[in-house]
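A protein chain is absent from this complex, but the other protein chains hold their places.
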Amino acid sequence: MKRHLVSTADLARDDALLILDTAEELAQLSGRAVKKLPTLRGRTVVNLFFEDSTRTKTSFEVAEKRLSADVINFSAKGSSVSKGESLKDTALTLQAMGADAVVIRHHASGAPARLAQSEWLHGSVINAGDGTHEHPTQALLDAFTMRRHLNPGPGRDLAGRRVTIVGDVLHSRVARSNVHLLTTLGAEVTFVAPPTLLPIGIENWPCQVSYDLDAVLPKTDALMMLRVQRERMNAAFFPTEREYSRRYGMDGIRMAQLPEHAIVMHPGPMVRGMEITAEVADSPRCTVVEQVANGVSIRMAVLYLLLGGATLADSPRTDSSETAQ
Amino acid sequence: MTTDGTTAPRPPHQVLDATDIARVVTRIAHEIVERAKGAEDVVLLGIHTRGVHLARRLHARLTQITGRDIPLGTLDITMYRDDLRLKPARALEHTEIPASGIDGKLVVLVDDVLFSGRTIRAALDALSDIGRPRAVQLAVLVDRGHRELPIRADYVGKNLPTSLREAVQVQLADSDGRDAVLVGDRDYTARSTQALAASPHLPE
Partner (left out) sequence: MTSYLIRNAQILGGAPKDIHIADGVVREIGEGLTVEADVDIDAHGLIALPGLVDLHTHLREPGREDAETVLTGTQAAAKGGYTAVHAMANTFPVADTAGVVEQVWRLGQESGYCDVQPVGAVTVGLEGKKLAELGAMHDSAAGVRVFSDDGKCVDDAVIMRRALEYVKAFDGVVAQHAQEPRLTEGAQMNEGQVSGELGLGGWPAVAEESIIARDVLLAAHVGSRLHVCHVSTAGSVEIIRWAKAKGWNVTAEVTPHHLLLTDELVRSYDPVYKVNPPLRTAADVEALRAALADGTIDAVATDHAPHPAEDKDCEWAVAAMGMVGLETALSVVQQTMVDTGLLNWEAVADRMSYRPARIGRLTGQGRPISVGEPANLVLFDPAYRGAVDPESFATRSRNTPYRGLDLPGRVHATFLRGRATVLAGELADRDGLA
């Protein structure tokens, strides 16, 4: 594995399976009386959030604390940090604090990549969602959830499983991270969206594209509904909320077209009534709550694998000499 | 990096063969029954990787001897190691605690080689996060000395005095295709699992 997790495109199949298998082991922890491991004792992890996200932040925080890391929450939203230079200043500050890892959520695509490539910071960079680019840990927890339902067992991948992702692909970092990871794991990905919400050049992505949800549903093992922001309507991406729901929303009737074993996923937060009805959201095949629990296991696995081991040779951290025999 | 450069590294020589190992496992099983008064509340926990295989064999012998199914589990101590920062992160093995749990039980930890004691320290820490046993005992196939912590084994297959530049290699049919215990120069057996254990500041 690389030292950073910025994009799922950087994960080879073995890396991805190692994360999933590790998360599977760590998931056992939630059933124990003592849910804590001493693994990252003395390590400092900073949650650097330039954008509100209680869910992702809480999930990371729980994962970090279960591994006994020292957690610093650095909320950078709204303040002077909206101007660019301060990403650098903030990074320099965190470096001075001795951050071993920085979990970063940023509204600008590429901000984590900038941090990872810069000389500003020596710790590991974990992308917790950047602009409309990627959200790797979300994709990992999605794949984890799919594997549990569709091909459970350590070392197993998602070969031949058909995953349908519906909604605002254009603005979705979840979709981008998922298409790389799921393809790496052997799944067949189909995007379903109005043409306005698909990026230019998608014909070269490793996926199928359809504008017809009903045609795809019977050939789906896992259905992932993406959030659609109502504001997109004002930018003429689609005419009305009602029309969107009718063509691309998930309701009970559509759910019945899915194969028996298929699951319905959502990265949250859901816009009920828009992309998903309550009937679907609350149905037993909807994995939203499970995804949240899996998120903690996945983030623990990522933190452990990036931080638990030795500092890699390319890192300028001072203790790297200890690894020399 | 041999300390005396006069002799070339020796090839490993066998100190226990398959028959020896089988006999040792049987003996330890009897000792456990004897000392644990019929092994009423014993839980066997094998430490990954070869401790798990040994625990499975011990379990089979104990079942034969007592006629009961002694609870058997596995323990991965990776997350409790004190040398995590010295090696790349490794994949986790499966920890399987028997359904009856370990609270109030006599837990017998099983491992292949006892060396610095750090693995056992980590295993004890892991156990305390899982539950509260009545007592914890340790069974090992080989005790090669050089302890760095106040830890001793309750059941020892063979005491094997070694030098620090030697490596002890335990082979078990389940993972290595045959049963044997070998001792050789560390440099000769470089990259073998137990070769890592020859470094005094690393646990076995």
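Lettered A and B in written order, each chain numbered from 1.
Operating definition for what follows: contacts are C-beta pairs under 8 Å (C-beta built on N, C-alpha and C of every residue); 3 or more make two chains touch, one makes a residue touch a chain.
It should be emphasised that the depicted structure is a prediction, and the values quoted were computed from it without experimental measurement.
The hidden chain, counted over the whole complex, makes contact with A.
Within the whole complex, the absent chain has one touching residue among A:Pro38, A:Gly110, A:Pro154 or A:Gly309, and that is A:Gly110. Checked against the hidden chain, the listed residues A:Asp21, A:Glu51, A:Glu64 or A:Glu134 yield one contact partner: A:Glu134. Contacts to the hidden chain, counted on chain A, fall at residues 83-85, 87-88, 106-111, 113-114, 117, 130-134, 173, 176, 199-202, 204-205.
In this section, only the chains that are shown with their structure count from here on.
The geometric centre of chain A is 39 Å away from that of chain B, both derived from CA atoms. On the side of chain B, the complex with chain A involves touching residues 1, 76, 79-80, 84-95, 125, 128-131, 199.
Of all the residues in chain A, the ones that touch chain B in their complex are 1, 18, 21-22, 25-26, 28, 32-34, 36-39, 67, 154, 304-312, 319, 322-323, 325.
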